[in-house]
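In this view, the complex is presented without one of its protein chains, the others remaining in place.
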Amino acid sequence: MARSDGRSDDELRPIEIRRGFQQHPAGSVLVSFGNTRVLCAASVTEGVPRWRRDSGLGWLTAEYAMLPSATHTRSDRESVKGRVGGRTHEISRLVGRSLRAAIDLKALGENTIQLDCDVLQADGGTRTAAITGAYVALADAVTWLGAKKKLADPNPLSCSIAAVSVGVVDGRVRLDLPYEEDSRAEVDMNVVATDAGTLVEVQGTGEGATYTRDTLDKMLDSALAGIAKLTEAQAAALAEPYPGELP
Amino acid sequence: MARSDGRSDDELRPIEIRRGFQQHPAGSVLVSFGNTRVLCAASVTEGVPRWRRDSGLGWLTAEYAMLPSATHTRSDRESVKGRVGGRTHEISRLVGRSLRAAIDLKALGENTIQLDCDVLQADGGTRTAAITGAYVALADAVTWLGAKKKLADPNPLSCSIAAVSVGVVDGRVRLDLPYEEDSRAEVDMNVVATDAGTLVEVQGTGEGATYTRDTLDKMLDSALAGIAKLTEAQAAALAEPYPGELP
Amino acid sequence: MARSDGRSDDELRPIEIRRGFQQHPAGSVLVSFGNTRVLCAASVTEGVPRWRRDSGLGWLTAEYAMLPSATHTRSDRESVKGRVGGRTHEISRLVGRSLRAAIDLKALGENTIQLDCDVLQADGGTRTAAITGAYVALADAVTWLGAKKKLADPNPLSCSIAAVSVGVVDGRVRLDLPYEEDSRAEVDMNVVATDAGTLVEVQGTGEGATYTRDTLDKMLDSALAGIAKLTEAQAAALAEPYPGELP
Amino acid sequence: MARSDGRSDDELRPIEIRRGFQQHPAGSVLVSFGNTRVLCAASVTEGVPRWRRDSGLGWLTAEYAMLPSATHTRSDRESVKGRVGGRTHEISRLVGRSLRAAIDLKALGENTIQLDCDVLQADGGTRTAAITGAYVALADAVTWLGAKKKLADPNPLSCSIAAVSVGVVDGRVRLDLPYEEDSRAEVDMNVVATDAGTLVEVQGTGEGATYTRDTLDKMLDSALAGIAKLTEAQAAALAEPYPGELP
Amino acid sequence: MARSDGRSDDELRPIEIRRGFQQHPAGSVLVSFGNTRVLCAASVTEGVPRWRRDSGLGWLTAEYAMLPSATHTRSDRESVKGRVGGRTHEISRLVGRSLRAAIDLKALGENTIQLDCDVLQADGGTRTAAITGAYVALADAVTWLGAKKKLADPNPLSCSIAAVSVGVVDGRVRLDLPYEEDSRAEVDMNVVATDAGTLVEVQGTGEGATYTRDTLDKMLDSALAGIAKLTEAQAAALAEPYPGELP
Partner (left out) sequence: MARSDGRSDDELRPIEIRRGFQQHPAGSVLVSFGNTRVLCAASVTEGVPRWRRDSGLGWLTAEYAMLPSATHTRSDRESVKGRVGGRTHEISRLVGRSLRAAIDLKALGENTIQLDCDVLQADGGTRTAAITGAYVALADAVTWLGAKKKLADPNPLSCSIAAVSVGVVDGRVRLDLPYEEDSRAEVDMNVVATDAGTLVEVQGTGEGATYTRDTLDKMLDSALAGIAKLTEAQAAALAEPYPGELP
């Protein structure tokens, strides 16, 4: 049974990484995984939150959100509802945790990097696109801080981070699920890994079904192969010069 | 004293209107007034809110918001703060009121159009860019409803709507203020008007200063001339076919 | 077509300004525009909010609210709903902005004046009555601060401020609209001006209709004439001695 | 040791009950216990909340609040804080419970009476003034419903309700405490009773001290004598005709 | 008419006081009044809230809550609703006020004791069980502070505190009402008293009925006799050594 967009089971959607989308944040990346588009901004503040002051350590945190118009049917705005939903909270925490795995907070010095991942268009895999794009925005923010001579150590990034979804659909292990597949997947897994192939986060969920260790292994194989390609795309994007004026 | 971007006092910033930016909403427009960029989406729902049912009338409402990364210094996310601020409320109400002036809610039939204006990048004039872009998104949503045979009357739009800011800066009346001018303007006015040159909304505020009727008149002259040009840009954009598939 | 209360088109409702209504705030004024009654209190705090400290400047801010029992049909209490509505926010901001135009914050010294405008009975024009009454309460609070030798400069008030509504009803430009007219007005404008006749704020809104510049001019003529009379009423009220004991 | 306002220990402050203060609610009473002034409104809605429908029973509920400007030092507005405080909740519940003791909800028919007690000026005893005034507003609302032929039974009020505070100050049992006494009372009690002298609610609290049964008895004696006088004042006020037009 | 559980009118339900239920708080008591079970914890923090610093005084505060699963029909979780209800607020304030009557805050030194009373199972009288158990937890926390040499004075507890409900059910004055009686009581009273028999708090409420002073007296007699027995049970429980390791 073929995929509706004609891809093979282990093929990523077309990936696009556009740096410098906004002019104010130190890093701003519009990332596309097919029709999923996420705007990832890395804003820099000198200093750290009060509870971390005088520790010599920096801080990195993340917030994820969707525009109401990003989804097939319009979603209500969380600011108007007056509370952030469970799913939003969960993904914000995942993005922050994943990116903190890439950065040496001591080398960052007492600076704070705030990542904002705002989904402009949703077609499955928004959290993995967010992580993949946020890494590139983070790299730009680190470059900016370096140019401003604010880093405690010249290279606080110890690895690159990318993420992809994988799942079981129509009984087959498939990579980078669009909404149409995601919504009917029997198993759904998100994998975050480094350019060295080590794991940062694995979250595999049976959706009304359970799965065997053998399936888990096949999903991991597919995800890690996909992440290797995403890592290449990130490196290619970052090979270009910083998209703007450095301080 | 020249303007920092070299414009003459009565000159608009470069205007860009890009239809079809998102694929899910019936209308989706990315509008730019110079560096100010607002994503305006018009989502359509069949039916109206409970309090309006069986009235034979449609409904149109709007929400305005800013991405945290849109501003020079990152702003806190209103969903995280758990409440929508006064400025956001005020602009959301202005956008909705302005666009309702363009539409015959009886002709719309019992359908609801929700406008979402999300500022991707802020450099002054975000509310006027939002209104100007939202009109184009609204026109696309009406076309979509027409193609779906859902309108009570084929042409519910009675006029087009555009808006621009004008103010007194350095003692001179100037059009379409960027942030650098807006933040130090002595008087600040937003004008919303139709393609017939009639007024929809005039909001003129002395910022720590007061102003004479003569100044009010000069500001209105400048704003209405600017709105005429914005109206042309809207018409040019809408002269192209609907950007997507009609039902 | 005559007005339901028999007034001519450019006539104000009976105006009453009662100083010293409450004993705790430094200024407390019960203002009536016909059946609209607003209690305006000016409370004084020594010192300014944290973000303004050591600036040498004072601060003035305002909050507007309605008693649930003030309206024809009882309105829900915003404290119980847990959020302040858009209209309340908008008017609070308008009142604060308008009154700040009257006061030299440097001359005020590092003191804060908080204006509270609570509508006891609503019959149209509550925001303009609030601004008109708040000015008188502000004047009393300034007198009180002067008596306490807390002002940086003896006369921080540079002008007086008053406000009135005007609109197009039954095709005619009419002044100071009661609820019955306001609710069916085609155009609705609020004008805030000084005793010198200069403008502080002009907000004109077409309600489902648009209006010409000629109508705008006629509305301004009527509003400014009305404001001149309100200014006289304020001056007459303030000609009496301070209603209470000065420190 | 004499009381600062010269009253004897068992003397009430001057009581004033002004009916018809507002024109919209069916009952509206401004009650004064000395400098404490509370605006009590009784608004009528036909029908009852969803959970009570088709029970044949009416409903009565109450909300208590203070204007920010009512207190010696301005208090923050609960709507702005986004939550109703514990003290406000507690008093709202007490007022509703107390007034429900006076009314036969079956005789009321499926109507809802909402009592709003808004403190315009606070000088101790605001909750007891609120209950005493609310009874009069309730009586007016019942008259109004009777005139509208909406009552299931002509006389749903089985008794009148009044309330007073009493406490131990300077070692003496004193009636109707103003703020100056209330804030340093060793024991503080609020008593709600009927015109028949039966008890509706007794709340006696040691403030950092405990008290004997003998003291409790003396406080009750004083409170019940005070309530008898308040009951007379209510009856005198209600002896006048309904202050407005009946339907 | 006999009570459904066979008790005589002035008999308490079986009382159980289990110290050391949790290991983290300095005091942790599971108290049972029949089927009502409340977990009372006393947590100690060195230092006091900001507004009390450098006063030489300690602080004690309390929070009461119910598990959703504690009630006959599951109740909604207040954290999920996003606001604490009126009843919860009221009882939290009552518990804190009652326990503060037992402690000399000067002798406590600048320490804070936070009492948490969480109802695990509700069968009437949860607030009185909470107060009775909280006193025992408080005594343990004081012992712990003494062992840590943190008290300003060796014995900050001036008395013990216990509480019981009493009411009129089936026309009879009955002690310690279970839910089945409480829900249909004509009068409901909660009494908090010391081991010396002096009163801390009396709250008597007619539920749709009123009551005479004679009934009030009978209820107080019964309550004070019950409290004497609860005081004995507290003393017996506290006669055992501190349940855990002292610092």
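Chains: A, B, C, D and E, in written order; residue numbering restarts at 1 for each.
The criterion applied here is as follows: a residue touches a chain if its C-beta (ideal position, glycine included) is under 8 Å from a C-beta of that chain, and two chains touch if they have at least 3 such contacts.
The structure displayed is predicted, hence computed values, not measured ones.
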Listed by label, the shown chains touching the absent chain are A, E
From A:52, A:100 or A:229, the answer for touching the chain not displayed is A:100
In the whole complex, not just what's shown, which of E:14, E:49, E:68 or E:208 touches the removed chain? E:68
Tell me where the left-out chain touches chain E, residue by residue. 22-25, 28, 35, 39, 41, 43, 45, 63, 65, 67-74, 77-84, 88, 114, 116, 118, 120-121
On chain A, residues whose C-beta touches the chain left out of the figure: 83, 85-87, 89-90, 92-93, 97, 100-101, 159, 193-194, 196, 198-206, 208-213, 216, 220, 224
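Convention: only the chains that are shown with their structure count from here on.
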Just give me the whole-number Å value for how far the CA centre of chain A lies from that of chain E. 51
Using mean CA coordinates as chain centres, what's the chain D-chain E distance in Å? 29
Can you list the chain E residues in contact with two or more other chains? 82-83
Is the way these chains touch best called a line, a ring, a star, complete, or other? line
All chain pairs satisfying the touch rule are A-B, B-C, C-D, D-E
